[in-house]
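Every protein chain of the complex appears in place save one, which is left out.
Moving on to chain A:
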Amino acid sequence: MDCKRNRDMKSPPPFPDEVLERILSFITSRKDRSAVSLVSKDWYNAERWTRTSIFIGNCYSVSPQIVIRRFPKIKSVTIKGKPRFSDFNLVPPNWGADIQAWLFAFASAYPFLEELRLKRMTVSDESLEFLSLKFSNFKALSLLSCDGFSTDGLAFIASNSKNLIELDIQENAIDDFSGNWLCCFPENFTSLEILNFANLNSDVNFDALERLVSRCRSLRVLKVNKNIQLGQLQRLLVKAPQLTEIGTGSFLQELNLQQYAELACAFNHFKNLHTLSGLWEVTSVYLPVLYPACTNLTFLNLSTAVLQSDELAKVLGHCPRLQRLWVLDTVGDAGLQSVGSSCPLLEELRVFPADPYSQDIFHGVTESGFLAVSRGCRRLHYVLYFCRQMTNAAVATIVQNCPDFTHFRLCIMNPHQPDYLTDKPMDEAFGAIVKTCTKLQRLAVSGLLTDMTFEYIAKYAKNLETLSVAFAGSSDWGMQCVLDGCPKLRKLEIRDCPFGNAALLSGMERYESMRSLWMSACNLTMNGCRLLAQEMPRLNVEVIKEDESEDCVAEKVYVYRSVAGPRSDAPSFVLTL
């Protein structure tokens, strides 16, 4: 742009603000928007005025006030709270991440807020009531792995949110008093499109549910809990043939011939189904009713269905287009063989352990199941695999077959377990992964590992963003390597590793470009953490101090960058240094 510049005046923008804003409103990717905001002050302003959706990866990295000041027109908010290891009970209760302060701020700044998606936040019933009353245009609520509320809170949402489109209550630790909340949807309420209460335990009033499903003609996602029986499911399905995602209830009820036929007929109508889940207590007798609905299935979640290998094989024979599959390891290596042979388009596989605490190696899956999948599913790029034995050679072959892995999460369930054939550490396995899979973004390591693994990661995993480490490494050197060698690392979570203060402090400069660092049951001391806090004032260095550990030991350490300063709501067991 050739603009004549007068030394005393700023050059006028090449086109009016409104045009720039209009153009920028098409940009939705977060990364792009960040880039846009750095171009110039005008662009920064145009971007902030046009952003409608905000993602906050760590609720303590920024304050509500800062967010509101910068972005005046937000309609959709996504916030993540506690460190991920809180999912595995490593974070004490009442740690924080309460949504209420945010809601207060949003009530005045974004009264037309439409969407709220929370992960690992604490949400009280009062907050849910507040949400339902203060935001008249509220449309979508998604709560994943949250805690602090009960079904009473859901009743507020159902009663008051007249424009609700989405209610997605997943995997939360809540008090499940009763299913009456479902009855609270008013009779003239018809806007619901997404309803997921699959992980709630109490009975809902089936009549209310049936009426709700009948009158919400746009309902496309329905995931019920396991108290809904087959006969009831059939009645729901008949009322909602437009569904594209179904989460069934229990598959156990005994049906007579006529009921069976009706159920099969109901499923027969779902030619556009792309997601299927639930299937609690399913038996081979009833699996065939699903087959006609599987033709266009892209995501099949069998992680709550205890299936054997032959049952899985039969199901998969009807799912040629499957892209994502979650199963329990009861299907065994034989079941995974059938995955390899039936699902050439598979991109994501997650195998969960049915009996995680048994050390009996005769249950579950092994390296051969994984190998079989890799031979048949060349597009595989996301795996979460729980097993009890693995070999370096198998992993090397697997990544040769599938070099496009972006997410590789391997969990060999016995800590410190070596390659069971050679008795060597699993270093070469992870070495092979990072050498071959150049697009790797997320890695979780397990098994017996020395510092060599981390040398490999540092050397090759240049796109790595998230790393999870447990019971691994030999010395500080391992962690130092990674902090030094992985430029894109954003989240590092470590437990039970021999990394000490030297390792922690070696990454001082790095942590400001990362979202967070978690280290528990390592060799950190309070002094080491204090030193870090001193040197890096823009980091929050928090130590979780529970009753019995010794004073100088830093048992659980959580370090994260923040522009909001130290937490003002920290409980007594969280020490900010």
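Simple rule for what comes next: a contact is a pair of C-beta atoms (placed from the backbone, for glycine too) under 8 Å apart; a residue touches a chain by one contact, two chains touch by 3 or more; residues count from 1.
Basically, contacts and distances are computed from a predicted model.
From the list "Auxin-responsive protein", "Proteasome subunit beta", "serine C-palmitoyltransferase" or "Large ribosomal subunit protein bL19m", give the UniProt name belonging to the chain omitted from this structure.
"Auxin-responsive protein"
Can you say which of A:G81, A:G153 or A:P353 touches the chain missing from this structure?
A:P353
For a quick check of understanding: of A:I27, A:I68, A:L90 or A:A107, which residue touches the chain that isn't displayed?
Only one listed residue reaches the unshown chain, and that is A:L90.
Write down which of A:F130, A:F370 or A:F471 is the residue touching the left-out chain.
A:F471
Where the complex has a chain not shown, which of A:I27, A:A101, A:V306 or A:L345 is the residue touching it?
Checking the options A:I27, A:A101, A:V306 or A:L345, the one contacting the hidden chain is A:V306.
Taking the entire complex into account, which one of A:E114, A:D147, A:E347 or A:E428 touches the absent chain?
A:D147
Mind listing the chain A residues that contact the chain we can't see here?
Against the left-out chain, chain A lists 85, 87-90, 92-94, 145, 147-148, 171-176, 199, 229, 252-254, 280-281, 303-306, 328, 330, 352-359, 386, 411, 413, 415-416, 450, 468, 470-475, 495-498, 500, 520-521, 523, 545-550, 553, 555-556.
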